[in-house]
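The complex appears here minus one protein chain, its other protein chains still in place.
Labels run A and B following the written order; every chain starts at residue 1.
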Amino acid sequence: MSFLTEIGLNHFLVVSALMFTLGMMIVVMRRNAVAVLMGIELLLNSAALNFVAFSRYVSHDLNGHLAAIFIIVVAAAEATIILAIILNIFSHNHSVNVDEADLLSQ
Amino acid sequence: MTQPVILAAIILCLPISAFIVQIFFGRFLPRQGDFVPTGAMGVAFLLALKLFFVDLLIGGGLEASSWEVEWMTMGTPGAEGSWFVTFGIAVDNLTVIMLLVVTGVSFLVHVYSTGYMQGEDRYNRFFAFLALFSFSMLGLILCNNLLFMFIFWELVGVCSYFLIGFYFQKDSAANASKKAFITNRVGDLGFFIALMIILKVVGSLAIADVFESVQAGVWTSGLLTAAGICLFFGPIGKSAQFPLHVWLPDAMEGPTPVSALIHAATMVAAGVYLVARMFPFFAGPGFWEGDFFHSVPLMVVALVGGFTALFAATIAVAQDDIKKVLAYSTISQLGFMVLAIGCGAWTAGLFHLFTHAFFKALLFLGSGSVIHAVHTNDMKEMGGLRKKMPITFVTFLIGTLAISGFPFLFSGFYSKEAVLTQALAFANYKGGFLAYLPFVFAALAAGITAFYMFRIVFMTFLGKPRNEEKHSHAHESPLTMSAPLMLLAVVSVVSGGFSFLMGSHKWFEDRTETIFEPYGYTAASLAEPEDPLRVASLAPVSFSGEHASSGSVAADFEHAHHAAHTPTMIISILIAFSGMGLSWMFFGSNGPFRNYQVKGILARYQKVLVNLYYVDHFYSKVFVGSIMALRIVCSMFDKYVVDGIVNFFGWLGKSLGRVVGVIDHQGVDGTVRGTGAIFLYWGKSLRQIQTGRLPDYLFASVVLLAVLFVGFLFFL
Partner (left out) sequence: MSFYEGLLFYLLAATAVLPGVMILFSRDIVHAAFWLLASLAGVAGLYLYLGADFLGFTQVMIYIGGIMILIIFGLMVTHKQKISLSQLAQKRLLVPAVITGGIILTALLYVINKTTWKPTASEEMEPTSADIGYLLMSDYLLPFEIASIVLLVGLVGGVYIARRKEREA
């Protein structure tokens, strides 16, 4: 049972894969736009976790850390824009459910 | 940097700073900022006065000193043929004298302009250009490198162009500025060729290096002569010598203060300054033994100057426009200066430059004051203004007496007499018909000068008013205009009186004949004969018949010079008085010939004079006309050849277009419509996939991700 106690790269990759899948499910399935945003945050975090894990176990340098930092930056900017869009949709539809935002089909 | 160099650098920086402030911020300042350049020039004038009186007059002359900085290297550094461009400031006695002239006249003209230009459009820009001109002129004087001299030379030309064309809404002013600029380019081309020859032979454009090379015998005599004559083309253009004099009278279209500053006192003197500054170059290697009699360029200089002096003076007699008379008078006086230098007396030429700057500025400002009062340039409409404008009359009269060479009291007498003495001594010493020409020209021109200058005085200020209406409106000018007049009048008298006390222009000569000492020329050593054989071979002819038996060329010439002194003084006094007297006879209100009508051959000659010897006519026929003819040829070529080709291709294109049109209409349009229909059909079909709902798109992207993932796993 050494793979249970010897924490290595694969453990982190599995955690990351689980988070990724969960985030994707949230994005696809939830109706609430804010919840969709949360799912996206999970996706981004799983990717960042991968970078840091590789940085720790494979390359032994800080490049992965910097990638994670830039992911955080992009996530912050993206959250701003998405929230602004959600606010606009809400003021237009009086609802934040994504399946009701179907202006594109008209 | 020595103290004079620092002061000179400050003087140089003042007007350019004033220009920058004035051109950008002038119109936001009170009084449109006219006090900025005026104040800067005032400070510069004070500094120049300090240099002049403390260091030059009382201190007995300055040590030549300079400061320079290497600006850039041309060519590969250190390689064969590379040379440094250095910018340097050099201060010696000549520089200080020129500084005083430029800053002094410039300052007074600034003050005068605050009155004369009051209320004009672009008042602020006028002052900006005046300041830029002052900077350029000071730079031209101060720099010790021919390249920079050329740059500043062009800068003053540009300023002159701007200022002549100041009233550019007038066609005549715009044309005059163009004429001045283009005529000057002709001369500057020669200047530039000379610079290139010098650069090729010497490898440097620093004045000191040029002199050194001349003394060391680097030059072949033919090349030196060619370079000297080419270099003299610059002064011919800038100082308005025959045959490039035509621009200066037209330049009077500019405002009168500009005429006074640029086209009388300073810029046109730049050419004279250049010839004086480069005198050893013109004189050739013999200069260091005091021999300038065998130099072809100097002979050319002397003849051109002398001819211009007489030529312009005769034209001035027949002009009725007061500023035109003064303009031709300026050309004539510039001819005097050039002639003096050509005869080997750079001291006399510069002395005349110095005195002329003041009294000619005075005359121009005085004429400006008159024009300001009666609103016309035509002397036929003036007359009897003496009572109306007493200050202007007195100062103008002083200027007239000075330029006419009224003996002993006025500065012009001393400088003109110095020029004549030199010309006579030169002629006596060198001998031959050509050598006597400059003296004859100069003496005649001096007499005519007195004649036409008093003509102005009689026609403008004395006698009865010819135009009552204009006369009744005339009034004395404001203090800002009359104060500079009075100051300049005082200077014109004082520098004469000063010379009277010193016996002659010796105070000036002592300080300017040493300006080439840094380059190995010493006036004192010339008294010693160095090579008797060489001296003998020159075979000088003394004017009094005594053959010089001992001494060097310079010492012998010094002897001839002394001998020529007394005769010329008598001649010049006689000539001046006869000129004035003749003027009174013809134009005085009770002169015996006041009602004389010109007729016969004289009338024909007058017609030639009024038409300016047809020089302008000739230029406009030959040069402008040939360009116009070329223009017609070009336009024919354009119309028939170029247009023909273009039209042919146009016709070709049109026919092709018709063919293509048919193909387009039938074939291409069908294809396009067919394609459109196909895509329309597909669009309609595929539209149903697009639900327009966000989750569907998100899900589609996730499915794509899954497909890619699995695809990569199994197929790669």
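Assume a contact is a pair of C-beta atoms (placed from the backbone, for glycine too) under 8 Å apart; a residue touches a chain by one contact, two chains touch by 3 or more.
As the structure is a prediction and not an experimental result, all values here were calculated from the model.
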**Message:** For the full complex, can you list every visible chain touched by the one that's not shown?
**Reply:** A, B
**Prompt:** In the full complex, which residues of subunit B touch the absent chain?
**Reply:** 695-696, 699, 702-703, 705-706, 709-710, 713
**Request:** Please give every residue of subunit A in contact with the chain that is not shown.
**Result:** 4-15, 17-26, 28-32, 34-35, 37-39, 41-42, 45, 48-49, 52-53, 55-58, 60, 62-63, 65-66, 68-70, 72-81, 83-88, 90-91, 96, 99
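Definition applied: only the chains that are shown with their structure count from here on.
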**Message:** With centres defined as the mean C-alpha position, give me the subunit A-subunit B separation in Å.
**Reply:** 79
**Touching residues on subunit B, where the partner in the complex is subunit A** = 690-695, 698-699, 702
**Asked** Within the complex, which stretch of subunit A touches subunit B?
**Response** 24, 27-28, 31, 36, 98-99, 101-106
